[in-house]
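Everything on this sheet refers to the single structure shown next.
The full complex has more chains than appear here; those shown keep their coordinates.
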Amino acid sequence: MHALTSTPLISGLPDIAADILSRVRSRSPRVHCMTNAVAQNFTANVLLAAGAVPSMTVAPEEIAEFVARADALLVNLGTFDRERRDAAEVAIEEATDEQRPWVLDPVFVDRSRPRTEFAKTLMAKTPRAVRLNGAEFAAIADADPAEDALKRYALDQLSVIALTGVTDTVTDGARMAKIENGDPLMGRVTAMGCAGTALVAACLAVEADPWLATSAGLLAFAIAGECAAARARGPGSLAVEILDALASLDRETLLMRARVR
Amino acid sequence: MHALTSTPLISGLPDIAADILSRVRSRSPRVHCMTNAVAQNFTANVLLAAGAVPSMTVAPEEIAEFVARADALLVNLGTFDRERRDAAEVAIEEATDEQRPWVLDPVFVDRSRPRTEFAKTLMAKTPRAVRLNGAEFAAIADADPAEDALKRYALDQLSVIALTGVTDTVTDGARMAKIENGDPLMGRVTAMGCAGTALVAACLAVEADPWLATSAGLLAFAIAGECAAARARGPGSLAVEILDALASLDRETLLMRARVR
C-alpha cells in the first residue's frame, strides 16, 4: 500500500519543494531559533538567504514572547547550558499552546548522557520533525537506524524522522523519501546540519504536511549544497556559495538536480 | 534656520566622512562591543576591516576594565540574558565616568516588553547615539517615526537618533541628514545593522561631534555595502565583499557614490 500511495508523491517532491520554497520567499515566516553559539550566525544567514526571518534569543524571560510571534521554532541542543535548557522548555510549551510547528535537532546526543536524557524529555513533547544522524538516532531511540526502526520510532513519537547522511531518509511512519543529493564538502563546514534543520523549520511554517515540509527543506538544502560545491574551491568558499545558491535556487534547478526515491 | 546651517554641512558630509574614516585607520580606536552572540564575529570583522580594534567580553567582573581602556562602547540588546544586562549597566556607568562615547542598538525592542523597558532605562543614561529601525523607534519612543518625532526625541534624550531603513535619517534635533546609499541585499545578511552601529562607535571615538560621527559611519557603511553588492552574487558573497570594500574604501569612492540630502 505504501508503494501505491508514496510513489507519485516521491516523483512530485521536487515540484512540491519548489512550491514550498516560493511560499517561504513570499510569506517570510519568522523562525525562532534556539541554537548553539557556533551555529547561530550561519543559521540566521541560511534563513535570510531562503527568505525567512530569524530571531535567536535564548533568555528565559522573553523567549515566550518571541515564540508567540514566530511561525515556527527550532530547538537545537548544540551548546547545552542551563539557561538554554530552561528556555527550551518554555519555548516548546509556548509553541505547543500556540500550535506552532517546532523541530528538534539533538546534536551530539550520543556524546553525553545528560544530553541524551534531556533529548528524550523533549521528544515526549512531540516535535513536528526531528533531524539527526545515525549515532544520534541510536542514542535517542535505543535502536539501530534501520528503515523499520525509523518508521516505528516515527509512529511511536508522532514525529517526522529525518535521518541525514550520504542519503537523507525522511519518514512519518507511512511515507518514506530518500534524498541522494548533497556533496561531501558540506560535512567540512560547521553547523551545516543545524542550518539545514532551520530551513526545515521555515518550510514547516508554510506547509501543513510535516513530511512534505521536512523532505522539501532537506532536498532544497542538499541541492543548494551541490550547486555551491560546483563553484567552491574548498570548505571556506562552500559556506559562502551555499548562501548565494539558496537565495537564487529556482524550480528548474530543483527539478533537474533532484535525486529522490 | 536649519536649512541655512545644515545645507553646507550636508554637502560636505562625504568629505568629512572620509576624514573620519582615515582617523579611524590611523588611530585604531579600541571599541568595546557588548553585542549578541549572532553578531559578535561579523561585528569584530567589520571593526577590524575599518581599522579599529574590537573587544567583546560580557563578563560583569571584567567589563569595567575593558571599557576603561576602550575609546568607545557599543551596547546591543540582540541576545538579552541576565549576565549581559548586568554587564551593560556596569559598562555604561564606566563609559560615563570616563567620558567615553557609547552608542545603543536596541535590537528587537519591539518584540518583547522586558526588552522595551530595559532599553528605556538605558536611554535615560544618555547614549551619544542610538541606531534603530522604525518599529524599534515606535516601541522605545512611543511615537511614529516621523521627522518631527525623531527631532523631538533627539532633543529630549540629548542623543543623536539614527533611523535606518531604505533611507537612513540622522538627527540631533537641530541638524538632519538623509542617506540614500545602501543595497537591499544588505538586509539579507544577519547582523548587518549591528555591525553598522559598531562602525558608528568607532567614528564616535575619533570625532567629537556625534551627529557628524554617526552620519559618517552610516554613510561609509552604506557605500561599502553598495560596492559589495556590485560584486556579490548573493547574500553569502555580500558579507565577504563588504569587509573587503570597507578595508579599501577611499575618499574618491565616498565622494562619487554619496547620495545625501
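We just call them A and B in the order they show up, numbering each chain from 1.
By our rule, a residue touches a chain if its C-beta (ideal position, glycine included) is under 8 Å from a C-beta of that chain, and two chains touch if they have at least 3 such contacts.
Please read all numbers here as calculations on a predicted model, not as lab measurements.
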(message) Just want to confirm the stoichiometry: 2 copies shown, so how many copies does the whole thing hold?
(response) 3
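As a working rule, only the chains that are shown with their structure count from here on.
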(request) Determine the centre-to-centre distance between chain A and chain B, using the mean Cα coordinates as centres, and give it in whole Å. (result) 34
(message) Quick check: in the complex, which residue numbers of chain A touch chain B?
(response) 37, 40-41, 44-45, 48-49, 54-59, 61-62, 65-66, 69, 83, 239-248
(request) Over in the complex, which chain B residues touch chain A? Could you list them? (result) 36-39, 41-42, 78-82, 108, 111-115, 187-191, 232-237, 239-240
